[in-house]
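This structure is in structure tokens; I'll ask about it shortly.
Every protein chain except one is present and positioned as in the full complex.
Let's look at subunit A:
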Amino acid sequence: MNNYREKTVGWDWFTIIIVSLLLLMGMVNIYSAAFNPDRPFLFDLKTMYGKQLMWIGIGLFMGIVISLIDAEYIRKLTPLAFIAVIILLILVLFTEPINGARSWLGVGPFGVQPSEFSKLTTALMLAYIISQNRGKLISKQSLTMALTLVIATMLLVLIQNDTGTFLVFTAFFFVMYREGITFDPIILFFSNRVLGLRFKHTFVGIHFIPVLFIVIFLSIITLYFTESKHTFSFLPGYDLPGWMLLLFIITLLFGISFFINQRFAAQRSKKKMRSAILIVYIVTVGLVGLISYTYLNVLQSHQKDRIDLWLGKIQDQDGKDYNRNRALAAVGSGGFSGVGYQEALLSSPRSKHVPESETDFIFSVYSEEWGFLGSATLVVLFTTLLIRIIVIAERQKSRFARVYANSVAMIIFYHFGINVGMNIGIIPVIGIPLPFFSYGGSSMMSFLIMILILLKLDSQRKEVLA
């Protein structure tokens, strides 16, 4: 017991203050965004702000209860929590869809969204699996296990038709990257055993996050061009589809690099480079093909529209782009210092020009009322919180705590980046909540518990957990 006290260094007040500030701002904002003139009382449980306050209360209570548990036990309870949420994710598939997604599990008048909690449990589970490896190296079994669990959960969320949360799960790849996990064992299995090459390690396997950015860049290019038609004077009467043109250009580029390699590369590495170029070429072509195919044939029409609207390929500000256009107008009309609290013109609950202004587009209300000053403050607060969580992560001795902390940072980053990004028009519309701001019990509770578990683990950072 004595030992325990010495090693308990206390709560990270910096994080607590920032989160409290965000919670306070969120509450003030939702009181304006969902204001009901018939029920102005803040604690009225029939209003959204009353309920939100209740969710915060419940979330804090649950978080504090969990944080009473010793960190070691939290780690040990992880698989149980993970499996429980997986079961809920499966159960939810048998419900009636609401707004096209099967994500609500109703308990009387209250509903929970298991997908919101699955981010928390997956973060814990990933930390649990990785922390079982001693030293820097991660066993092939652990890697396979981690990948399987993350991808399985992702797929369950995707079946629900919750694309937003599905995307958030890619956050975990960043965490793996930080842990030095290399996909080489899997890639080498294919390249060496299946294709018969002789690589020792691959760039892709180790530096998959930089590769991810290249992939994202390639994807945007593909999405932009794939549907367009191009006519050439040397090809009269025939419109070349964009994806064909793209493949042609890629082939040309790789052809040139292949030629340069043959001509100028050192004799020693020539053969190896040739294989690498070939593989990258095949993968690139495969990727472009896959994205084109998905975009043209798999995506639901509203998803395709959202991408087209975001890329500016189509304009329909009073139709398909209604929500985004109104939210952008609300944000943009905030000016430098905002139009004033509860004075929003576009996003106020009285005028209702911005749909979903209490959930996905809540940032537009905040931004219209508080202007650039308020919005920039919010961005700074979130960025500070994220950096602080990374700082917390990096001071953990326990690998479990570090992986978990990094996951928390990345999850919050995804939510913040995507939500604010779509509210200011630099990301297509993807419906996920802004942490501590958007109305919603499940997300509010899961974020609070997430933070409290983080703080709890941090308070015991002097102890070496497994």
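We take it that a residue touches a chain if its C-beta (ideal position, glycine included) is under 8 Å from a C-beta of that chain, and two chains touch if they have at least 3 such contacts; residues count from 1.
Everything that follows uses one rule, which is that contacts and distances are computed from a predicted model.
According to its UniProt record, the chain left out of view corresponds to "Peptidoglycan glycosyltransferase" among "Peptidoglycan glycosyltransferase", "ABC-type xenobiotic transporter", "ATP-binding cassette domain-containing protein" or "Peptide/nickel transport system permease protein".
When the omitted chain is restored, the residue from A:177, A:310 or A:404 that touches it is A:177.
Set against the missing chain, the residues A:350, A:397 or A:462 yield one that touches it, A:350. When you scan A:59, A:334 or A:440 for touch with the missing chain, the hit is A:334. In the full complex, subunit A makes contact with the omitted chain through residues 136, 174, 177-180, 206, 209, 317, 325-326, 328-336, 345-346, 348, 350-353, 367, 371-372, 375-376, 379-380, 382-383, 386-387, 390, 393-394, 406, 409-410, 413, 417, 420-421, 424-426.
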